[in-house]
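Of the protein chains in this complex, all but one are displayed in their positions.
And then chain A:
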Amino acid sequence: MSLEVTLEFSGGAELLFDKIKSRVVALPVPRPDGAKWTIRAFLVWIRDNLLKERPELFLQGDTIRPGILVLVNDQDWELIGELDYELEAKDTILFISTLHGG
């Protein structure tokens, strides 16, 4: 069993992930500890499975670093519970690095 979600990166965040802007990932269910796939747990999974080095460019403590926006199904994650949001099948999670140039 697995939980499939679409993981997307934009604004340069994809540079930390082999420059791949969109991919489908399969998360194992149930999780070993029986807990739900919250975004908090998903960030740890990303760090352990996809990030090669310099996790500080993506994470700060157990959350996302300042300057990266998290959008779940095209909505700011702040509107749906941030780290505590529980992922559902077919969700799209987009990490956008904000641009400052002009």
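Definition applied: a contact is a pair of C-beta atoms (placed from the backbone, for glycine too) under 8 Å apart; a residue touches a chain by one contact, two chains touch by 3 or more; residues count from 1.
One rule holds in what follows: contacts and distances are computed from a predicted model.
Colleague: Name the absent chain as its UniProt record does, using one of the following: "Trafficking protein particle complex subunit BET3", "GEO07594p1", "Ankyrin repeat-containing protein" or "Adenylyltransferase and sulfurtransferase MOCS3 homolog".
Modeller: Options "Trafficking protein particle complex subunit BET3", "GEO07594p1", "Ankyrin repeat-containing protein" or "Adenylyltransferase and sulfurtransferase MOCS3 homolog" considered; the missing chain's recorded name is "Adenylyltransferase and sulfurtransferase MOCS3 homolog".
Colleague: For chain A, which residues reach the chain that was dropped from this view?
Modeller: Residues of chain A in contact with the hidden chain: 10-12, 15-16, 52-54, 56-57, 65-67, 69, 71, 74-76, 78-79, 94, 96-102.
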